[in-house]
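Have a look at this one.
What you see is the complex with one protein chain gone and the rest in place.
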Amino acid sequence: MFRKVFILLFTVVVTCMAGICFAQDPNGAETLAQNPQAPVDYVWVLVCGFLVFFMQAGFAMVEAGFCRAKNATNLMAKNTIDFVLASLVFMAVGFAFMMGNDYKGLIGISGWFLHGESYDVGRYLVFFWQLVFAGTAATIVSGAVAERLKFKAYFLYSLAVAAIIYPIYGHWVWGGGWLSKLPFGLGHVDFAGSGVVHTIGGFVGLAGAIVLGPRFGKFGKDGKPRAIPGHSIVHAALGTFILWFGWFGFNPGSTFSAHQLRIAVIAVNTNLAAAAGAAVALLLVFMKTKKWDVGMMLNGCLAGLVAVTAPCAWVEAWAAVVIGAIAGLLVVISVYFWEARGIDDPVGAVSVHAVNGVWGLISVGLFADGTYGLGVTTEPFVKGLFYGGGYGQLIAQAIGAAVCVTWAFGLGYIVFKAMDKYFGVRVAPEEELKGLDVIEHGTPAYPNFYTTNQE
Amino acid sequence: MFRKVFILLFTVVVTCMAGICFAQDPNGAETLAQNPQAPVDYVWVLVCGFLVFFMQAGFAMVEAGFCRAKNATNLMAKNTIDFVLASLVFMAVGFAFMMGNDYKGLIGISGWFLHGESYDVGRYLVFFWQLVFAGTAATIVSGAVAERLKFKAYFLYSLAVAAIIYPIYGHWVWGGGWLSKLPFGLGHVDFAGSGVVHTIGGFVGLAGAIVLGPRFGKFGKDGKPRAIPGHSIVHAALGTFILWFGWFGFNPGSTFSAHQLRIAVIAVNTNLAAAAGAAVALLLVFMKTKKWDVGMMLNGCLAGLVAVTAPCAWVEAWAAVVIGAIAGLLVVISVYFWEARGIDDPVGAVSVHAVNGVWGLISVGLFADGTYGLGVTTEPFVKGLFYGGGYGQLIAQAIGAAVCVTWAFGLGYIVFKAMDKYFGVRVAPEEELKGLDVIEHGTPAYPNFYTTNQE
Partner (left out) sequence: MFRKVFILLFTVVVTCMAGICFAQDPNGAETLAQNPQAPVDYVWVLVCGFLVFFMQAGFAMVEAGFCRAKNATNLMAKNTIDFVLASLVFMAVGFAFMMGNDYKGLIGISGWFLHGESYDVGRYLVFFWQLVFAGTAATIVSGAVAERLKFKAYFLYSLAVAAIIYPIYGHWVWGGGWLSKLPFGLGHVDFAGSGVVHTIGGFVGLAGAIVLGPRFGKFGKDGKPRAIPGHSIVHAALGTFILWFGWFGFNPGSTFSAHQLRIAVIAVNTNLAAAAGAAVALLLVFMKTKKWDVGMMLNGCLAGLVAVTAPCAWVEAWAAVVIGAIAGLLVVISVYFWEARGIDDPVGAVSVHAVNGVWGLISVGLFADGTYGLGVTTEPFVKGLFYGGGYGQLIAQAIGAAVCVTWAFGLGYIVFKAMDKYFGVRVAPEEELKGLDVIEHGTPAYPNFYTTNQE
């Protein structure tokens, strides 16, 4: 099967590469001459992109922390390979689908392999930025399908997310596609990707979790959900801090220009939403259980970050607090909601990313305060319902969210179902019980420690 | 009680917000027009601020590493919640107290909730910077009171530090308050916060440690201190590296402008002081015990960083080495000093932050070499005793240090004593013995591993 994929890719590529060689600036001399202020923008975008890359470490730590020791090697493998494959396939075709020349608002069709006219400092910069986002979308999935998915399946869904699902939807919103041109408000807008990255990743994860079914032991004989505690709260907390840190690249960096001084507002909003989400989730669970639930606080924090990702540039600080606080509420409700429906999402990826991604998109239509535009400081500005913008923007946001959910869940479901039919996506029962580390990877994560059998 | 606090806050806020709506620049267009060079300064301050934020992860790892596994969940909870609460309360009132319009040199009185005239890119930038500092001050405390403080008490002291203790003292030094106008030298100066952040956090921690009393088992029946080893040297080392990394934001970023090329000198000085502190602490303990004590080396490193935080911009490289080396000496002496007095500071927070914060303030009055001013490259320059500056600056530094110690220890003591009287700050004995994780948080940090009972 790999061979077939390669032959297909090869054919596509050779066909597309023939004859492409336009104006380009591979060393940046011309770009600098035309825009002497470019260096600070390049520094900003690159450094923020580095921070977004580092979120891979955050996801790895969060997922390891929230899962069991017997699958920790597997989780490290997955969190590495998804970014590795995303890098390669997004360079090959994903970037072209997303940011290539637009074809009827549906898809991009140029820039394969970063070759030809894409060998240009500006194009490479855009590629780098979009790549780290694509990698984030891919890695979100792995939390929802943790502890039971075959490693081979990671290869294939990572390729699907980075080559098709993320870039095509991304094209619709950020690549000049049809969603960005909806005749409501300023069209569907998503500043840093509550939808493009998080809703996409979260709903593909949901599809995977549904196809896979719950882990052994997650639901009792009576169908009631049982807690399966993760093996290291310290790793989970470290991962959350790394993600929070990386989000300061994710959101402010999405101006793609340091000349947008709005970056200061975006940084503040990002932080406040995280704080509000964490506080609300912690207090809610405390009121219910009288325990200070760290796991839920960490997920509340991440929920706030996901939610504020779309509106971060268009709202005031207090609104960021409100958006984050609602996210903290939603994540708690959502965790119970999915559990009650027999869906097992080991790290809460669906509740954090899928649900709050949607909330983030909607919140733009409510709280956007009309002080900032689409990455520019000139009108038209994005304005939501609460600031007299009427329902236009809210409708655009709702349409985009609906499309996003449908696209991600639909394609995700097809991908996981197809894999399941073809080779079976779930590991054998004895492997799941013993842990994936030894059988799939040949080595336990912690051979020097005595571990419980963890079921 | 929470309700009362909220009502109070609400009243204050509504009163203050009424009618405030001055000139402001929420999207940055005007600011950029007035200062086309602003983007690089924004990038610098934000990126450095992100690094300072990341120090939260460093503190979490250091504290986890130096404490026992049975309290690791608790430490993660504390290290998250202190920053979460600091974010919210500093946005609500702390920032106004610190950087609002000055009232008689004592306190700031405008900018509540970042609203009104504060909805401005420049103000948000200042807020972000000061927020991550406030969060650092709050989180320093948790190391000194680790493994025995009720979680509820974390809520309250975090609020006190971020709303009152840090911002008001900060106003005196950095907000145009009275200490900055002392008639000695150039007034009390503290480049990046040896005093404002570290001495404050450290002495509040000392107050907490005194009110709490030592952990069970810290002192034998004979009163002699006993080592309670932390549960992961690897976490402690990782945390130290993260802090060291974050300090490159903390100190150089405190120029608040990339146009101060002195940032290169500050980065070098920061690094050298850390290295010198680590080397001296390691060697000192080796001479005494013939063991290469990693914990002390890590604290020596942090001590050097704390000490150089005040003088980093005003001294030459060799002086940074000397300042750091003395810090490495002081931290070793200090650890034994407090232990001998029955005070139990599990991670050495008092020795690192309180003691070396004071040393850092004093060192400015000795080593400042008269090549750099108060964040500017024009005279008057800060000049210490060894460079012919006379005793003026040294006196200003000593006064500031004395005020800082008194303020932080005094208010910290009041806060902890009041909490202790109101609800008792220390967990129940059986809880302390069993560990705080299960009882307060409902989950051990490492459920898949067999752990010792750790006493």
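When the chains are written out, they are named A and B in that same order, and each has its own residue count from 1.
Convention: a contact is a pair of C-beta atoms (placed from the backbone, for glycine too) under 8 Å apart; a residue touches a chain by one contact, two chains touch by 3 or more.
Note that the structure is a prediction, hence the values are computed from the model and not measured.
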Query: Which of these touches the unseen chain: B:87, B:260, B:393 or B:443?
result: B:260
- prompt: Pick from B:27, B:56, B:271 or B:443: which residue touches the chain that isn't shown?
  reply: B:271
- line: It is residues of subunit A that touch the chain not shown, namely 26-29, 31-32, 36, 38-40, 42-43, 46-47, 49-50, 53-54, 56-57, 60-61, 64, 72-73, 76-77, 79-81, 83-85, 87-88, 91, 113-115, 119, 121-122, 124-125, 127-128, 131, 151, 232, 235, 437, 440-450
Query: In terms of residues, what is the contact footprint of the unshown chain on subunit B?
result: 37, 40-41, 43-44, 47, 51, 68-70, 229-234, 236-238, 240-242, 244-245, 248-249, 252, 258-265, 267-268, 271-272, 274-276, 278-279, 282, 289, 291-295, 297-298, 301, 316-318, 321, 371-373, 377-378, 446, 449-452, 454
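By our rule, only the chains that are shown with their structure count from here on.
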Query: Rounded to the nearest 5 degrees, what angle rotates subunit A onto subunit B on CA?
result: 120
Task: Report, in whole Å, the distance between the mean C-alpha point of subunit A and the mean C-alpha point of subunit B.
output: 33
